[in-house]
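Please read through the structure below; I'll follow up with questions.
With one protein chain removed, the remaining protein chains of the complex are shown where they sit.
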Amino acid sequence: MKQILFGLVLLVWAGLGLSACSPTTTATSAETIRIRWARDPDNLDPLLVDNPSAFEVTNLLHCSLLKGNEAQNRFVPWLAEAQPTTRPLGDSLLLVTYRLRPQATWDNGSPVLARDVAFTLKVMNCPGLPIERDQATFGFIRNIQLDAHDPRQFTLVCAGQSGDRVSISGDFSILPEYVLDPRGTLRTVPLPQLALPRFQSVAQAFARRYQALNLARHPERLPGCGAYTLTAWQPGRYLTLRRKARWWADSLPAPPPELQAFPPQLTYQVIPDATTATMALRRGEIDLYALMPAAEFARLQHASPDQTSLRFYTTNSYEFLTANFNVRRPALRDALTRQALTYLFDIPALIRATQQGAASPSAGPISPRIARYYNDSLPLPSFSPARAAALLRQARWQRQPDGSWQRQGAQATTERLQLTISYRAGEPSFETVALQFRSAALALGIPVQLHPTEQSLLSRQLRAGEYDMNIRQLAGNPFSYDFTSLLHSRGIGNGNTTGFSTPQTDRLIEAIPLATSPAEKARLLRKFQRALAYERPFSVLYFMRYRVAASRRLGVVPVMGLVPGYEASRIRLEKKPTTR
Amino acid sequence: MKAPTVWRHVGRNLVTAWLVLSGLFLLTRGLTDATSYLQTALEADSRIQAAERSQLTRQLLHRAGLDLPLFYISFEPTQGWQWEGTANQYHAWAANLLQGRLGTSYRSSAPVSGLLLEALRYTLPLTVLAAVLSAMVSVGLATTLNGRYPAGRRALLYLLHALQAAPLFLLATGLLLLFANPDVLAWFPAFGLGLEEESATWWQAPGRLLYHLALPVGSLVLMSAPALTIQLDAALQHELRQPYVATARAKGAAPSQVVWRHALRNALLPTITLLTELLPNLVAGAVVVEVLFALPGMGRLLAEAAATQDYPVLLGGVTLVVLARVVAQLLADALYLRTDPRIRLQA
Partner (left out) sequence: MKRQRRSRRNWPRVLAFGWLTGVASAALLAPSSLLAPDLLHTNQPPFLPSHWLGTDPQGQDVARALVQGARTILLVSLPAAILTLLLGAGLGSIAGFWGNTRLRLTRSVGVAGAALVLSALLFAAPLLARGVVGGIGLLAAAALLGWVLHRTVWGRRPWALPADALVAGLIVLLDSVPLLILVLLVAAVQRPSAGGLVLLMALTCWTTPARLMRAATLQARGHTYVEAARVAGLSDWQLLRWHIWPVTWPVVLVRFPLTVSLLIGLETTLSFLGVGLPPDTPSWGRLLAGIRQSPTAWWLLVWPGVTLLLTILSLQYLSRRKM
């Protein structure tokens, strides 16, 4: 009896709850765009942002001087009025001069001035703050010179003269001095002298005030000059941004794409699991789901109820899957063996199996999408065990009676061709690639062991060079062609996990960022791709395509090939409100 | 139990807890590479040059206090044994813990205690509801099967064993695909705890919570109730064969009365051990369910901390679980004494 009574109470209670939360029809939800996030930003202190979600929010709250533009393949002016002008100083310094947009204002109506930029740089150099990452990234900006006549003009003194430095010099969020340092205590301190004992007390007092704001969890205490303000953040659940009613860029006659902001409200929902996110999208609980798994995307595209309620977009990205060879291993030290093993990847079948056919094979680490720099005269890799066997024989491997391969190594040792292949555990596409390679290699008499490895252990093994072959994803971008950390001899032990370097490629890597004209750059890049195609420190399997599925409630979503795969601020709602 | 005995008992439990935490501290930090929590973020950032990366890694380690030696003594094959003094990671951690400070998360630079409290706000409703429901379901099922409807017992036991064979992620995915799927039945929401702008009156709030937690709680009950029921059923069967039950029957008690009044009290004893496991599990959360239904609870916090090697959060969470376990152990011993006075605790 007691149980029945209790059950009744529960039922009534649940009923009340159900009546309270039938699908939401509040006034705000009609103009809210809900976007799925796989993970929380964790930390929104502008000095500490380090994950894609956090970068996305920071770019909506704050503006930088320049912003990467995918259509133009370069950095374009954002808070700056125009591209900076540069002038070399001596043979190691570079002067980069910017002018800020005259319309740009903070939320209190005061203009964004050069002294705000100077202030931001001082924050990034202030001892006592967590500035290590900013120091590593922007430490090359040695000083800032304000223009005596124009409060919006300033010159950055940069160390190093490569073109990439210019674009990075404009790639940090400008912070408001009036919020963080209303009395201008840092204004009189010259940037290079901030760390001197003379200014220790000023710097410490500022650092204490900055830390007291706890911006990591309360970013709303630092209003930026971006179009949005943060209205709610429940870490791990959701984050809501609201469009400012009056934003300075609204007064521009024809705002460029970087300065457009349409959605009145953006809500990011954190849903870690892909199945749940798909379900939420189909039920209209979220409007946009980017970087969707290929199989689910293809299934929804062909399912009848979803075709009418959703729109599907794909776009080429700069992310690619590679098979890396550890060239320090005796069996993999010669290019011919590495070329031979590349013939054992059945790339078209892998693209079909893991990406539902939506990926593009490539001859090298530059996306075929960038026609200007892609070397289209190189052949695409193909699947051919026969050619692999021929190349192995050229590399002096001899097939033994039991089917395995051996050759004489240095100092009369016998080398056997047997490999391990490691990859991040729990990633199905890596596993498919590894299994396909294993079976193709086994058919040729090469034993292959699979080592799925947990992320941090894998990254340790890669840095220490404790692997034979490895499958991983690498991300490029269309703005910078600096391969130093990936393939230069200076990168060995850090980003260059294959241990590969030759004098020729080292010279090319150094020359590419310094090339002044696009034609010269294209010539060097093509030469570099040809060298890589012969040397094969890694084999590019395919370039991914980003998949975005969005509700038809939204207009055409501007998608892009860079993370997160869409431009949230330029999504428009469909004009006529549809009934859901 | 006399008062000094109780205190000695509590003291021993606390010492065990301290040893457990110290062991875990030394093992996690001694066996893993200190830099790995930085590497993923640094590798993704193409703007940082190779030369600056190693210096940056050193600086960040210094900020987190990870460049200190691990323990009071250290051993290097080249230098032999060395005394490191109090400037070591263990000393700093222990001193902080004794003052009630759990440290700061590497990932979000927020105090760990705050993160844990936030996570508990989501985890406790989920796990407490699931625990209460599983206990009710299992006692109800076991007593009904042994008392009123013994005929259906075998069939139901098979079903329970079958349920138990399924891993939790299958159960939860199954529920999600059945009850939150527009193709089948869209009765419950797919994720989360509702949206922020929906305001609810005080009497609606618990109902809304129930509605949003229905699927997560359902999957947890489906996972834990079978084990409890099977255990309780086995114990009841054992007790029903005892002579005192025959005596009760001979006195004319109805079958359900025999079960409720006589056998259950004795049969609960081994089950108490299972029930006391619940309390720490309530605090530890449920990783799979929290990830699947997008609830930012303890399980997800700890799993993410383990995956990204955010030791302060991980150890803080474990500290909480260990404390819950100390309390649970004391409760269990007290319950034993109440249900079976024949058992004496040794001091």
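In order of appearance the chains are A and B, and numbering begins at 1 in each one.
To be clear about the criterion, a contact is a pair of C-beta atoms (placed from the backbone, for glycine too) under 8 Å apart; a residue touches a chain by one contact, two chains touch by 3 or more.
Fair warning: this is a prediction, and the values are worked out from it, not measured in the lab.
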Check each of A:R142, A:R187, A:R209 or A:R352 against the chain that is not shown and name the one that touches it. A:R352
Looking at A:I35, A:A104, A:A363 or A:A434, which residue reaches the missing chain? A:A434
If you put the missing chain back, which residues of subunit B would it touch? 12, 16-17, 19-20, 23-24, 26-28, 30-32, 36, 71, 73, 75, 77, 158, 161-162, 164-170, 173, 177, 227, 230-231, 234-235, 238, 269-270, 272-274, 277, 280-281, 284-285, 287-288, 299, 302-303, 306-307, 309, 314, 318, 321-322, 325, 329, 336, 340, 342-343, 346
Under the stated touch rule, tell me which residues of subunit A contact the chain that is not displayed. 275, 278, 293, 295-296, 299, 346, 349-350, 352-353, 424-426, 428, 431-432, 434-436, 438-440, 443, 449-454, 456-457
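In this text, only the chains that are shown with their structure count from here on.
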Given the complex, residues on subunit A that touch subunit B span 3, 6, 10, 13-18, 20-21, 24, 26, 28-29, 40, 42-43, 45, 48, 50-51, 130, 132-133, 135-137, 139, 168, 171, 216-217, 232, 234-238, 240, 267, 269-273, 275-277, 279-280, 282-283, 285, 305, 455-457, 459-460, 463, 475, 477, 480, 482, 484-485, 488, 490-491, 494-496
So in the complex, the part of subunit B that touches subunit A is made up of which residues? 32-33, 36-37, 39-41, 43-56, 59-60, 63, 107-110, 118-119, 122, 136, 140, 173, 176-177, 180-183, 186, 189-198, 200-201, 203-204, 206-212, 214, 291-294, 296, 300-301, 307-309
